[in-house]
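Only one protein chain is missing from this complex, and each of the others stays in its spot.
On to subunit A.
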């Protein structure tokens, strides 16, 4: 063997060996979790590794659409993913998840039936997923700034704040962001004009265009995660976003002590309620470790730590005794039963309707 040949072959062999080795390790003690950004107390990740000896690889996303594309393509390599209810339902239908083995999930007794009842609408019998957290979609408002611009009687608890062009024209100077999530923004617009927010009728959905077109010039950006910092820094004064994200912005602003005061309101006209569900992909490399992770998350103290950190309510009844007062006692996080009645949920769109919705959303965002 000449030297040259030797050099060519060695890296190849090493590479194969490494691949074989890492593949073996992945089977043994590694779990890959794909969760929403800013959605966990990161000390829990270290705690999980310590308690179980399983390596945790934790990646984040900020859009259900991206997650769904990965799930439908298959081979994502993740063991635990966190789709929202409607998306979960569609992915279950597409055969993307494996049923949970509840014998490996003793902590499932901690779950809260009020939430389990609601999530069984998407996942009958809660066969495929457990609730991680839930919340509402509403308004994040930098109140002093907004009152300075719109006056003391600014409609901060109403969708009028962002859907009335007269308000938006004035608010544009201090910045308004919207979620880049058509499956939530179009129902919100329909709800605002008194239509069924869960309508799948293309003619009804088209009416959302009339709500958005007059206000679109005043929207600084459509984005699903940037608004946390933008609100906290004072770059924007209003954001349509997810409850806990806005409360995180409130806290970051308070910590920075920069004169920004953020509040969250689930609007009077009704807010969308959603549930983020943890599920195991059908082709998960390590379903065993995935179950261990789910069971770890359903531990009352762990779940409480996560909620205390991210300001989202969870579906775990046993965790409530460990929740801090500013979480369990805050109606923006745990709404009163009456406020819970003033929410709506949606169901997944059929492919053709989905195209109408996305096309409309592209038009709203780009003007064409």
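Everything below uses one rule, namely that a residue touches a chain if its C-beta (ideal position, glycine included) is under 8 Å from a C-beta of that chain, and two chains touch if they have at least 3 such contacts; residues count from 1.
Here is the rule we use: contacts and distances are computed from a predicted model.
This complex has a chain not shown, and the name its UniProt record holds, of "Sulfurtransferase complex subunit TusB", "ATP phosphoribosyltransferase", "Putrescine ABC transporter, permease protein" or "Carbon-monoxide dehydrogenase small subunit", is "Putrescine ABC transporter, permease protein".
Across the entire complex, the residue among A:207, A:221 or A:252 in touch with the chain not shown is A:221.
From the options A:65, A:160, A:198 or A:269, the residue with contact to the unseen chain in the full assembly is A:65. In the full complex, subunit A makes contact with the omitted chain through residues 63, 65-66, 68-69, 71-74, 90, 93-96, 182, 219-222, 235, 282, 351, 354-355, 358-359, 361-363, 365-368.
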